[in-house]
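As you look at this complex, bear in mind that one protein chain is not there, while each of the others sits in place.
Let's look at chain A:
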Amino acid sequence: MTELNLALNPNTTGRYGEYGGQYIPETLMNELDNMAKAYEHFKNDPTFKTELHDLLVDYANRPSLLYYAKRMTEDLGGAQIYLKREDLNHTGAHKINNVIGQALLAKHMGKTRLIAETGAGQHGVATATIAAYFGMECEVFMGKEDTDRQKLNVYRMELLGAKVHPVTSGSMVLKDAINAALQDWTTRVDDTFYLMGSATGPHPYPLMVRDFQSIISQESKAQLQDQTGQLPDMVVACVGGGSNAIGSFANYIDDPSVQLVGAEAAGKGVDTNLTAATVERGSDGIFHGMKSMFLQNETGQINPVYSISAGLDYPGVGPEHAHLAATGRAQYVGVTDDEAVAAFEYIAKTEGIVAAIESCHAVAYVQKIAPTMRKDQIIVCTLSGRGDKDVASIAKYKGVAIDE
């Protein structure tokens, strides 16, 4: 595996067009500034880069496969479909790429305690994992709704030595967990590093998370070149906050022939209020440290959002996605619960892969678009995680009773 290029886009201002910035309480500003400076330093530091590379290879099991989905391709009868298998990483999702990078930075900054927010629990598990590996203290904030829905992941984090705080404020989901983590951080900046899970929040998070996740497209580009000698015609990934998507897009942004598509969670439908389709339904705003797009009311109150997928259940999107959407470089499409569940079953039966319900939003879009494309065209679809965690809830969605 070649070393991850962390200087892909030398953005140090934290602005993506008009989006991004650092809209965060003063208590945290010096710490964010320290973090940004530390990151700028270490991303070019040979020791840091070697450590990062070795962890990605020896611990996270990189590079992940770029798998030619032959049966799906034949069945859909259009473009050739390649799946970028982030589900095969250690901890079962792309989240590990980012937590290794940020935890390594935290370690180099002399921090001893990691805090994180989590929705479904994937980022919390990844953070607890790397904290265990580095022997760091770890506390994870998780909405009470989510701790109830994802008991197994709560236990998994505890097993890894983390303390899980159920958050009972607000609507008790991911955005409230972020609020709680930020609040905890303001009380204890000295020894604590807030390890943010998505390409969201104030600078330097969107930049760091994009850089650490860009390993996905760095690999897929080289792998596809090896396998076909071509660039893909389209890259598809699911978007909540947008970390796996921005990592999947990063190395193709400057290749105008590659169409970039983010699959958002439309929930019960983009036109309903039970949705999390931020780009299609949201508007410009400022929240959680960034100027970006949010689902909000006219006054600027942040709306409750809904998706079957706890990992896409977020009322905003990372600022670079807002910029890619505004400039038309990437397209964002809504995929409903029903379509994602159908894709969950489809990819299981066709390819023998149980993919995360988040990733199945991307798969559902591929099912729609591939038949409309030529057979010499290529789609790379990121499977951001594996779907074992979703089996029980999908069974419930389908009305199948399973004894837990």
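In the analysis below, a contact is a pair of C-beta atoms (placed from the backbone, for glycine too) under 8 Å apart; a residue touches a chain by one contact, two chains touch by 3 or more; residues count from 1.
One rule holds in what follows: contacts and distances are computed from a predicted model.
One chain of this complex is left out of the view, and of "Peptide/nickel transport system permease protein", "Tryptophan synthase alpha chain", "succinate dehydrogenase" or "Anti sigma-E protein", the protein name its UniProt record gives is "Tryptophan synthase alpha chain". Residue A:S169 is the one among A:S169, A:Q225, A:S257 or A:T327 that touches the chain not shown. Of the candidate positions A:G143, A:G289 or A:G311, contact with the unshown chain belongs to A:G289.
Among the residues A:R188, A:K349, A:K375 or A:K398, only A:R188 touches the chain that is left out of the figure. Taking the whole complex into account, chain A touches the unshown chain at residues 21-31, 169-170, 175-176, 179, 182-183, 186-189, 284-289, 294, 296-302.
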